[in-house]
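Could you have a look at this structure, given as structure tokens, before my questions?
For this view, one protein chain was removed and the others were kept in their places.
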Amino acid sequence: MKNKINEAHEAGEVFSDDSQESNRKIVVPGEIIVTGEDYLPGEGTRRDGDNIVSIKFGLAEESGRVVRIIPIFGAFIPRRSNVVVGRITDITYSGWLVDIDSAFSAFLSIEEFPKYINRNEMEQYLAIGDVISAKIWTLKNKNIDLTLKGKGLGKLESGFIFRIIPSRVPRVIGREGSMVNLIKERTGCNIVVGQNGWIWVSGQSLDSEIKARKAIEFVAGKVYVSGLTELVESWFMEAENGS
Amino acid sequence: MEVSNITKNTLSRMFSEGKRFDSRGLLDFREIEISGDVSNKSEGSARVKIGKTEVIAGVKLSVGEPYPDSPNKGNLMVSGDLLPLASPKFESGPPGFNAIELPRLVDRAVRESGIIDLSKLLIEKEKVWNLMIDIYPINDDGNIIDASLLAAVVALKNTYLPQIDKEGNIDYEKKKEKKLPLSPETVPISFSFFKLGDSIILDPTREEEEACDVRITLGISKWNGQHMINSCQKKGGEILTREDIEKITSILPEKFDELNKKLKKYI
Partner (left out) sequence: MAVKRSDGRKPNELRPIIAKIGVVPNADGSALFAFGDTIAIAAVYGPRQLHPQHMQNPSKGVLRCNYDLLSFSVYDRKKPGPSRRSQEISKVTEWALIPAVYLEQFPNSVIDVQIYILQADAGTRTAGINAASMALAHAGIPMRDLVCSLAVGKLDKEIVVDITKEEEDFEDGEGATDLAIAKLANSDEFSLLQMDGKIQPELFNNALKAGAEACSKIYEVQKKALKEAINTLGSDE
């Protein structure tokens, strides 16, 4: 089975770096993060006179002059080019309706299917209840358009899907995919991590699939623990010795 | 998100091999936590957690008239609501089927078990206690029904009768002394068995519950030393075979004893 490739979140997921973590403090909306004209308000913040004030609950991070908030909790906010894992909910005249667990409904046009198919073939390829990994192509006011054209996108067969809190996704992927790749190696499973928090796992055996899920949930539960890679390695070793 | 085809398939294969994501046995319950004192304005209350599923129940008593066809008995009423708070699936507005079914199932299990002798709720001629149990799921991670009956029973066990003055007016604030008269032996517990493929499981998580095709809930208690099934309700359009049912009824007594032992310290 082809290995599916993930696209890392565009925000740098630098959780695994010790020194950076001590620069971060937890802030609530309305709280002043830093004071100074030189600072620039990044995502999750606003400027109020000389102060940079948080508008979200999360970890405040300074990256050069830009101050931003890394969210810890919260629903998925879709962005263009996000890879998401979704479930087909309906078939219409021109495409499929897809549930991606967000505030807006998502649509996959028949034109965005990777190969040419007829209208009456649609259900054969993607039926209600089927799972896909798709990319957000456009994002208009209340509609999300998906595409299956692209590397690693398409129907996801066998295995299962489950949800983690969307803001933990960067953690599960790791810097340049390092964490998810570690889990893939240790379990021999295919894994697709959707930015919407939905994750697909498929392996050679039920036991390996169950183990992969447990490993992912272990990682998702840790927010900023330095040396997470080592922790996960030893988690796998214990799991091997235990079974 | 509704259950996907592949997940349902995988769960079905897992169950047929006796496997679950949280490493439990197919007939094992998650960890149960029970506490009382949910509301000091109630006459009795309880909070039950089974895994992450949480249900609270409270008992209120008022004085009223008996029903014409049971002049010497008090009245029992079980209500509740599937609060929209408990799950992304629940919506505000008039109750859907699940919201209507829940209190009715709990009512039957409680009533038929004989844990409350309604004739003991007679105060004097034409005056009886109205016993009202209200059930509220706070977080739905599957198996709300079993958690709800447990909460209702523990709340009943914690219930004290309020003081009434000579005119029959209740003073809720006055210290209560008399416990609600309940059978010491009988404790109704419900077991909801779920079927997926050919496998039967107990205490599903929400994810497992959504993948299952049929559910059968049985209320069971002990009466005169014997196990007694008090109520039974099948839900869902799929079938149960005779084998399924025989398997379930044979497991039931030992499951009851197992859970009853665990509950001893709370009730």
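As written, the chain order gives the labels A and B, with residue 1 at the start of each chain.
Simple rule for what comes next: a contact is a pair of C-beta atoms (placed from the backbone, for glycine too) under 8 Å apart; a residue touches a chain by one contact, two chains touch by 3 or more.
The structure presented is a predicted model; accordingly, all values stated were derived computationally and were not measured.
Peer 1: One chain isn't shown here. Among B:Pro66, B:Gly80, B:Pro188 or B:Gly219, which residue touches it?
Peer 2: Of the candidates B:Pro66, B:Gly80, B:Pro188 or B:Gly219, B:Gly80 is in touch with the missing chain.
Peer 1: For the chain left off this view, which of A:Gly44, A:Gly95 or A:Pro170 is in contact with it?
Peer 2: A:Gly44
Peer 1: Which residue, B:Met14, B:Val38, B:Leu102 or B:Leu118, contacts the hidden chain when the whole complex is considered?
Peer 2: Spelled out, the listed residue whose C-beta touches the missing chain is B:Val38.
Peer 1: Using the document's contact rule, name the residues of chain A that touch the chain not shown here.
Peer 2: Within chain A, the residues that touch the unshown chain are 26, 28-31, 44, 55-58, 71-75, 77, 102-105, 141-142, 164-165, 167, 217-218, 220-223.
Peer 1: Taking the full complex into account, what residues of chain B touch the chain not shown?
Peer 2: The list for chain B reads 38-42, 45, 52, 56, 58-60, 62, 79-81, 83-88, 92, 132, 134, 136, 138-141, 172-173, 206.
Heads up, the rule we're going with is that only the chains that are shown with their structure count from here on.
Peer 1: So how far apart, in whole Å, are chain A and chain B when each is placed at the average of its C-alpha atoms?
Peer 2: Each chain reduced to its C-alpha mean, chain A and chain B end up 38 Å apart.
Peer 1: Please name which positions on chain A make contact with chain B in the complex.
Peer 2: 86-87, 89, 99, 101, 127, 129-131, 156-163, 198, 206-207, 209-210, 213-214
Peer 1: Enumerate the contact residues on chain B facing chain A in the complex.
Peer 2: Residues of chain B touching chain A: 1-11, 13-14, 17, 19, 21, 23, 207.
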